[in-house]
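A single protein chain has been omitted from the complex, and every remaining protein chain is retained in its original position.
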Amino acid sequence: MSAINNKNCKYISQKEIKITFDGKSYSALDGDTVASALLRNNIRLIGRSFKYHRPRGIYTCGIEEPNALVQILNEHNEPNTRATIKRTYDGINISSQNRWPSLAFDIGSINNILSPIFSAGFYYKTFMGPKGFWKKIYEPLIRRTAGLGKPPKNFRSKSIHQNHNVDILIVGGGLSGLIAARKLIDTNNEVLIIEQDCFLGGILKNSNKVKSIDGKNVFEWVNETEKLILGSKNIKILKNTLVTTYNFTNHLIALEDKFAGKKIDTNKSELTLHKIRTTHTILANGHIERFISFRNNDLPGVMLASSFEKYIERYGVAPDEKPVIFSNNSSTISLVKSLINLGCKPSAYIDSRNKNDIEDETKDYLLKNNIPFYPESEVEGCEGNKKVEKVYIRGSNKEISSINTSMLCPSGGFNPDIHLFTQSKGLVKWDDKIISFKPDTAFQNTITLGSVSGNYEFKNLCNEINKKLSFLKVNDLNLDIETNIRDDFSISELWETKTNKMSKWSKSFIDLHNDVTTKDLKQAINEGYDRIEHLKRYTTNSMGTDQGKISSINSLGIVSKILNKKIEEVGTTTYRPPYAPLSFGAIAGRSTYEYYDPERKTPIHNWHIKNNAVFEDVGQWKRPWYFKKDESESMHQAVQRESKQTRQTAGIIDGSTLGKIEIKGKDALEFMNLMYTNAFTKMKPMTSRYALMLGEDGMIMDDGIVCKINDKHFIATTTSSGAPKVLSHMEEFLQTEWPHLQVFLNSITEQFTTFNISGPKAREIISKVFTDIDFNNEKFPFMTFKTFDYKNTQARIMRASFTGELGYEIYISPKHALELWEQLFNYGKEFNLVPYGTETMHLLRAEKGYVVIGQETDGTVTPLDLNFNWMIGKKKKDFIGKRSLTRSDTAREDRKQLVGVVPIDKSLFIEEGQHIVECENLPNKIKTPIEYLGHISSSYHSPNLNHCISMAMIKNGNKLKGKKLFVSTSKGTKNIPVEVVSPVFIDPENKRLVS
Amino acid sequence: MTKILSSDSVNVIQKNFLQVLLRGDGRDQFNQIIAKETSINPPSKNLEISSDDKYIFAKNSFDQWSLLYLVEQDYKKILKIVENLNMNDEILASDYSYGQVYFEISGNNKNEFLNKLTNFDLRPKKFPVSTMAQTLIARIDCSIYNLKDKYIVTCNKSYEEYFKNRLVDINNLS
Partner (left out) sequence: MILINCPYCGEREQSEFSNGGEAHVARPKNPEALSDKDWGQYVFYRSNPKGIFYERWVHTHGCRKWFNAVRDTSTDTFLKIYRLDDNRPDISEFKSTLKSPSGEPSVGSGNFAVKK
């Protein structure tokens, strides 16, 4: 039977557009969804089900759709799109999913024949063995057949986020939402209304149930309301936006489709993720119709009654001229009226309720219009080849008769859409009047209005809304709402009908998305899964992308009957966000690719780029890793060159990323003594010291250099990535433990650019630039600093280096950074001054046995482990971490200690992270654990010594100098023979440093 | 002054200001010393701004103040102020001038625009004129000063390029 166009529909234009489905071209109307367009063209077969590959059609007209998932082949290649929501546009290219080679002839339908194997718990019981089969056979097979659509390729989402802060959020622009909004116009509240569709009105546009409001037809009333709202000063409307999540604290997330009904402009963001913080949330998001389980209730041609009605009223197309209608409640008669208005007539109206419970109005209407009426009856099942052809009815006399038809519209009742309410941690309660769960106790500032609160009758609506919103102290609104059907709602419980003809391929489904049958539910309960959360996972019932919106309450009904419990005792599974599938692109927003993490650059970053630096990420900073002399130079070559040159003449590194903290106050000295291990009391002013900061557990947290200006004024440097952590750590102790200390802290990391120049020629170069300063060894000793004026800015030079060469650290205002850097190169040219990066820095310090926080230390290393005994102020009564150093485990003598390691065969290379062991070869299969003595923490090829040098943490390292051990390697099971040596490989007497 | 982006609903300009960051206890002596040295009275209420066309003096936090000079000044003068203030034990003054970047954001839709990069509540009833806030914008620690018809947003200079790119990017996509 064919579809009928409803030209009176005000929500669809009559303008024709062209769409493509599975390669064929069709006409549609502007405003159609994919589903309404296909129905308009009498296409009933739309996909194949997940497990059994059974033919499936369009079941509903909304977000709750379990079957009609399609792939959009245009720009973003979106899979698993609900055909019932996705709006078409001229040129849209749609393909069905989960079928091969075609929808009509799908090889996967063999699963249907094998279906007895796919019963409940299939995923858990099968694929257990034999050994090896999982990796070689099962997994590849499952990967190929699993899933529904295909993921998009080469599409980068441009979704953005939009934050909102409002007083009242109204979820749903239907009748209840609009009444609430009208009450709030031009009041003191900032209001946001969110509506899923591109039109407001909800049930007013989706159905034929309401005739008029205050004498106006519903279209007029909605338009008038919308105009009033848009003219108000305090209310905004967001359309094409679906609220998916309701979190603490009254924080909601909604997804807006920016290109609904249009071709996506790939230069703009296609989705906006709205994040709304509100004081009050009004949930007016309505209800969802549920189905009924009967034999073959999944055939294409079975469509929920309200959905059929919505296609007529909202989308202007009646999918079939004479469907069979099957209901257990008083509301479905409006569908009959819709059809009659269109000049159509249902083939039959089957009402499962007791004859005496059925409204006289309904009986009279059916009689008047000559519609075959079956009270106290139910559908036993339906049959057909890839579509409904025959419906079997069990009459009031329990006899089975049949009708030929191509469409069957069941209605099993309505569920208040409680997903968002329960996400907000509200509690629901079972209501026998509507035979469903409805919201009971809100946990947050949540109000429910209309059908979502279980109120299915229009005559009570304004009273309900006035009462629930009375706390807002706004005017009452009373409307005269006239309905097309009788307003009192009545329903009789019906979850499934008894099946007569059970064949292997006849199934009664309880979950259409995941292909779970009522038989599966019963089988699972027999196996002992009688708790609803277990049952859900064991059968995968309601675990699909539709979350069982049209069926999960039904499953509770069936389960309660088997277990002989009340439904509220059976309970519901936890509804988790999102309410509907949420694109990962939308969740990520712009925090992807180059914007993934904020990037920090030093003031001379552009110079580094011009000079062929290759960068590495250190925390959020971009630091030069190494500089390429020319295109052909490899990293290894560059690092060897930089390292060699620095020790020969001079090298310079941009150290601006290092943290700098200014510490000042009356009690600064006492504070510094508490925060670091060092003794600062006797430290002379204008000198510097290498300092260690420990955690309370005695483990090294950070290191740096502390410059003492005087007892009340210090400047401390930290590692690049440790800067924020150290500052927080200091603030924490100052505020929470020692508020009596008068100390102030400021981060000055950005306020000074830092250059470190070191090498035998460093003094000569730097003297040429700072002609006013005497860099003579006696006048400017090692570990001292000077402050001076540089071009009317504050500047500081400290004599220290991390390379073990004669070196100076220059602190200069960013204002003059580039010019100073270039000047240093001007004067340094004759000495072949070389810029070097972090890799060379690591290499040079390793040659000197200097540790790097995070490399030699990992949070389990104490100062004693690194032979830093000399850095601990012995006379200090207390400092953070002091007590822990004498804990029995921390004071153990055989802890892992810092040593150097060199390969005995100097041509071999030791890899970082490898284990130090006593055995020459590792067995092919390790059956018993091999004792692990330590690990290699740093390893480099030293160009200055011409062999590999490593630093390692080895158990009892201090006693192992000279010992021969082995280091594992990734290249095989033969370990590398090594010797344990001192970690200081170059200039152990520090002659260069203090020259 | 550089134009970063401009549309009929939002404008962003980058400017350079001189800035001093102050730490202290906010008591009478502190206020006196500051007033004497800078000729401006520091605000006492948390997040409060006192400003005119030449400067913004804001209390950023319980013990932190920012003094921004909106009009060009002799940098030497500012450095002298910092040096003099630091002679007092109860005060820590740091020159922040060349380590921060400053953006002026104006336009009818500046709130909606900024709310694409931050969830901070910019509504007048939560963020009144002549107040400031420290918060996250585009995941970067920023200070935002509310000067009636425009906001001044500042952050560390190292984030400059990233921050500008984010502003332009979000404007292009909307």
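Here are a few things to note about the model shown:
Note that the chains take the letters A and B in the order they are written out, and that residue 1 is the start of every chain.
Assume contacts are C-beta pairs under 8 Å (C-beta built on N, C-alpha and C of every residue); 3 or more make two chains touch, one makes a residue touch a chain.
All values derive from a computational prediction rather than experimental measurement.
Checked against the full complex, the one of A:Lys425, A:Lys629, A:Lys712 or A:His947 touching the unshown chain is A:Lys425. Checked against the hidden chain, the listed residues A:Lys355, A:Lys433, A:Lys467 or A:His534 yield one contact partner: A:His534. Note that of A:Glu696, A:Asp858, A:Asp894 or A:Glu918, the residue touching the chain absent from this view is A:Glu696.
Screening B:Asn31, B:Ser106 or B:Gln134 for touch with the missing chain picks out B:Gln134. Of the candidate positions B:Leu47, B:Ala93, B:Ala138 or B:Val153, contact with the hidden chain is made by B:Leu47.
Touching residues on chain B toward the chain that is not drawn are 46-47, 60-62, 64, 119-121, 126, 133-136, 141.
In the full complex, chain A makes contact with the omitted chain through residues 247-251, 277, 422, 425-430, 437, 440-441, 443, 531-534, 568-575, 696-697, 728, 731-732, 735-737, 739, 877-878, 882-884, 887-888.
Here, only the chains that are shown with their structure count from here on.
Across the interface of their complex, chain A is touched by residues 21, 23-25, 63, 75-76, 79, 86, 89-92, 94-100, 112, 115-116, 118-123, 126, 138-140, 156-163, 165-166, 169-170, 172-174 of chain B.
Residues 158, 160-165, 190, 267-269, 275, 277, 590-591, 594-595, 597-603, 621, 662, 664-666, 712-713, 742, 744-746, 748-752, 792-794, 813-815 of chain A touch chain B in their complex.
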